[in-house]
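On to subunit A.
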Amino acid sequence: MNTPGPASSSILATVGLQKSFGSLAAAREVSVAIPPGVRYALIGPNGAGKTTLINLMTGMLRPDAGRIFLGGEDITSVPPAERVKRGLARTFQINTLFPRLTALEAVTLAVCERQGHASTWWRSLPAYRDAIDEAYAILGSLALGADCYRLTRTLAYGQQRLLEIALALATRPKVLLLDEPAAGVPRGQSPALFGAIAGLSRDITVLFIEHDMDVVFRFASRIIVMVGGRVLVEGTPQEIAADARVREVYLGQTRHA
Partner candidate 1 sequence: MISSFVGVLFDGFAYGMLLFLLSVGLSVTLGMMNFVNLAHCSFAMLGGYVTVTLMDRLGWPFLATLPVAFLAAAGASAALERVLFRPLYRASDLDQCLLTIGVVFVSVAGAAYLYGTVQQPVQLPGYLRRAVTLGSFRFPVYRLFLIGAALAVTVVLVAALECTRFGARVRAAVDNQRMARGLGIDVDGVFAVTFALGSGLAGLGGALAIEMVGLDPSFAFAYLIYVIIVVSVGGLASIGGSFAAAALLGISDMAGKYYVPQLGAFLIYLVMVGLLMWRPAGLFGRR
Partner candidate 2 sequence: MATVSLEAVGGAHGYLRAQTRWRRSEIAFWLATLLPFLLFPAYLQLASQIAITALFAVSLDLILGYAGIVSLGHAAFFGLGAYTAGLFSKFGWGEPLSGLILASALAGVVGYAASFVIAHFRHLALIMITLGMGLLLQEAANSASELTGGVDGLQGVRMRPLFELFPFDLWGRTAYTYSLAALFLTFLVARRLTHSPFGLSLRGIRENAVRMPALGAPSRTRVRQVYTIAAAMAGMAGALLAQTTLTVSLEVLSFQRSADVLVILILGGAGRLYGGVLGAIIYMVARDQFSGINPQYWYFWIGLLLIAVVLFLPNGILAGLDRAAARFRRRSP
């Protein structure tokens, strides 16, 4: 496989990323190049290094080696908050929300942070009408409009997963990294959740981690398969479905499971 450089056509790219935890290599020579507007799925067995890759991309972890590019710019040493400002947002596998803020407040907060108002202490929040409107619109687009006045901790679990996405959207990302967006959501409801993701603007490039193969093949236009901290193969759903190595990994998985 050839190692892609920071191709100028890609919106998000990594070159030779390495990360080890003690003797465990969670990322080995990971090089990916994601073109804009594509829906990418990141799949692989447990412990393949999928979440580690997202943590490296967003700056929650520092790579031991390698570089990360966002829109052609090297962001390897840019702190996490600044990466968000430059258009790289993420959600978390486990809900990390603001329990005692209402959904509306939480999303308004994210909008205010993006607009640079959040350090203003001398003007009242209702003065930022456009921020509130935008927050409400985002919540409405994810079917949270009716419940947006409720405290986050009182929302149903599935709604909290949607709020995770709403918070990420409020940063107006160019690239959205979703770490198992449907984790913990009853199986029947995850298509609805992915429907909401599929309905996102095509300006947003999406990379999501997901275990449910039906969902992956329905919503992804390209798939990256990771195994043991390495990128095994990358391609269209058809290519992945036909790939012998992927079958090996997944059949091996099912045999052990």
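On the choice of candidates, all candidates are chains of the complex that A comes from, given by their letters.
We take it that contacts are C-beta pairs under 8 Å (C-beta built on N, C-alpha and C of every residue); 3 or more make two chains touch, one makes a residue touch a chain; residues count from 1.
Predicted model, so just to flag it, every value in this text is computed and none were measured.
Every option in 1 or 2 belongs to this complex, yet subunit A touches just one of them, candidate 2. By the touch rule above, subunit A contacts candidate 2 in their complex via residues 58, 79-82, 84-85, 89-90, 92, 96-101, 104-106, 108-110, 112-114, 117-126, 128-129, 131-133, 135-138, 140-141, 145, 148-149, 167-168, 170-171.
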